[in-house]
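With one protein chain removed, the remaining protein chains of the complex are shown where they sit.
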Amino acid sequence: MTLTVDIPSAPPSRPRRTRRPGVASVTLVPAAIVLLLAVIGPLVVPYSPVDVVDRPDLLPGAAHWFGTDSAGMDVFSRTLAATRNNLLIGLITTVAATAVGILVGLLVGMNESRRGPLGFVARGVSRALDLVQALPAIVIGLVLIAFFGATIPSLTLALSVILFPNQARLVRTEVLRVRGEAYLDAARISGDSETTLIRKHVLPNSSWPALENASLVFGSAIVLTAGLGFLGVGLHPPTPEWGSMIAIGAPGAASGRWWSALFPAVALALTVFAVSGVGRRLFGDD
Amino acid sequence: MSALWSRNGWWVRRLAILPVHLLLFAVVVFFLVKLIPGDPVAVLSGGQRMTPEQYEAARASLGLTGTVFGQLGAFLVNTVTLDLGNSVLTGTSVLAEMGSRLPETVELAVMAMVVSSLVAVGLGFLVVLRPRNLVSRAVASYSRAAGAVPDFCLGVAGIFVFYSVLHWAPAPIGRYDTLLNPPPRTTGFPFLDALFSSDTALMGSMLAHLWLPVGVLVVAYAPMLVKLFIRSLDQAKNAQATKFRIASGASRRMVMVSIARRALPATVAMFGTIFGFMVGGAVVVEQLFAIPGMGEYAVQAVTRSDFVSLRGFLLIVGALSLLVFFLVDVVTMLLDPRRRPGVAVAGG
């Protein structure tokens, strides 16, 4: 469980640092490995990741590198096979939350101080965004997933609903700033329509904080999935997914059977590190 | 009179619209809670044998019969009269539950936030001033992936290491030893109450029980503060104002204070967000350490389709946030009159 961080950043005009190619590729290597595992992982697992293959709670050893879990499934195979599911959940959520966030942020930001019904609606949406953020994400997620059922599409939908308001707020703040810039007036005078104006000038200049925050949204999506799995509304068992694996293994970990929760937790942490590396590479954010 | 209105109207209008917002929010809550599947009567009966007539009677007694709008009306009337109802399952008053859980949760969150901010300021300065230091590098990279390690992983690991193996922490069962009596209730904040009744045994037990959950919350959430603070410090360090101070020969301490003052506001905003999160969302830490709070209450309500409790929870948390937003708005408007509504905004 986590939350996205509302980072007030420096203006976009700051110079992008040029990087030496060596450093750049190093930050991308972990992400490339994760991606590779997601693609080939399910093909190379030593055991079926969704079947009982041995006695439960076996210690890590030669037969089962990461041991077996409380049902007798192979933890190594499951951890590897889960990479694809988790990456899918994270990426779809990130794209959906960011796209919707940018759109809503733009509309709200451009119309908020208008008089008339449009302005009224925009102000209402703005306040609603505040409210959604104020409610605990995990509770909203619980309600939505309890309603839609726990499948990958419904999970990503619920996570997007939870995570987009912050993206929208980031964009809105930036739109409010951009709106007063002189180049917009110049474009208006030169005859651009309002739509062209938004597409050509406002969008590129105000969407960057949401893009920069995207790696964090990715991490939050996976960690929230884990939290929901911990509370019993994860994907259908025995679908391999790190969050529910950690959740199922956690009670045993307190009494010394640490392996079935530890390995997926490490995989999760490494993946979030890898993705935040990509984020830094793309947006020069250290 | 009109002068008085024009000077104060902006916040009075804002205050007057607050109940309207809350009422709209109540409508949203009503429909949101309708979404949770599960049948309260099924939970209530524990699946015991029931004839269709008994089933209908039980539904009626829960106010679940009649049209949706009838139910909505009844709910809104109750809300306006501050009657949040009783839990479907246990029959306890929702308002009373909130009254006892909210201060307990807030107290834990305050403890975690105080420690977190000390940690954030300390580590932030360390990283910015000694970037090549080994500790600094470790801190910087951990904070960069802020939130990568879920709080419940840290919680389980903490319990395993400090309770099961090392025995440094007492059993993670509640706020204080099971055999101690609760403090007499004066403020509702357990530690303060123990303090008021000068109950040293209880206070000692509370400190022994709370250091680990507070530590878990700090390790899980302080990195976000650290990350932000490092960044703001960096910006402040490189700003013109710093160069001016150094150029004009200010002491090192003066320069530091100046940098910190300019770096803090953004961190303070973040502080608010995390604090709000801890009040409603620290479910897992609450569960692991058996310190039942607001978050756990909401989760229980969802899993048992206790719609009355869930509505009450959402209303209280929503009202609290609306109030906080209002105060924040008023404070910013006081500081910066241009933000007040009615003041023409360029392009508006």
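When the chains are written out, they are named A and B in that same order, and each has its own residue count from 1.
Note that contacts are C-beta pairs under 8 Å (C-beta built on N, C-alpha and C of every residue); 3 or more make two chains touch, one makes a residue touch a chain.
Operating definition for what follows: contacts and distances are computed from a predicted model.
The listed options are "AzlD domain-containing protein", "Aminotransferase", "Nitrile hydratase subunit alpha" or "Dipeptide ABC transporter substrate-binding protein DppA", and the UniProt record of the chain not shown names that protein "Dipeptide ABC transporter substrate-binding protein DppA".
In the whole complex the chain that is left out makes contact with A, B. Only one of the listed residues, A:Ala82, A:Val202, A:Ile248 or A:Val275, touches the absent chain: A:Ile248.
Touching the missing chain, out of B:Arg13, B:Arg185 or B:Arg261, is residue B:Arg185. When the full complex is taken into account, the listed residue touching the unshown chain is A:Pro238, out of A:Gly90, A:Pro238 or A:Gly277. Within the whole complex, the absent chain has one touching residue among B:Leu76, B:Leu195, B:Ala250 or B:Val324, and that is B:Leu195.
Screening B:Asn78, B:Ser136 or B:Ser164 for touch with the missing chain picks out B:Ser164. Within the complete assembly, residues 50-52, 55-57, 70-73, 142, 146, 150, 231-234, 236-238, 248, 250-255, 257 of subunit A touch the chain that is not shown. In the full complex, subunit B makes contact with the omitted chain through residues 36-52, 54-55, 57-58, 60-61, 86-93, 95-97, 99-101, 159, 163-164, 167, 170-174, 178-188, 192, 194-203, 286-288, 290, 292, 296-297, 300, 302-305.
Rule of thumb we're sticking to: only the chains that are shown with their structure count from here on.
Measuring from the averaged C-alpha position of subunit A to that of subunit B gives a distance of 22 Å. Per the touch definition, subunit B reaches subunit A in the complex via residues 21, 25, 32-33, 35-38, 144-153, 156-157, 159-160, 164, 224, 227-228, 231, 235, 266, 269-270, 273-274, 276-277, 280-281, 283-284, 295, 298-299, 302-303, 310, 313-314, 317-318, 320-322, 324-325, 345-348.
Those residues of subunit A whose C-beta lies close enough to touch subunit B in the complex are 1-3, 5-10, 113-114, 127, 130-131, 133-139, 142-144, 146-147, 179-180, 184, 216, 219-220, 223, 226-227, 230-232, 243, 246-247, 250, 253-256, 258, 261, 265, 268-269, 272-273, 276, 280, 286.
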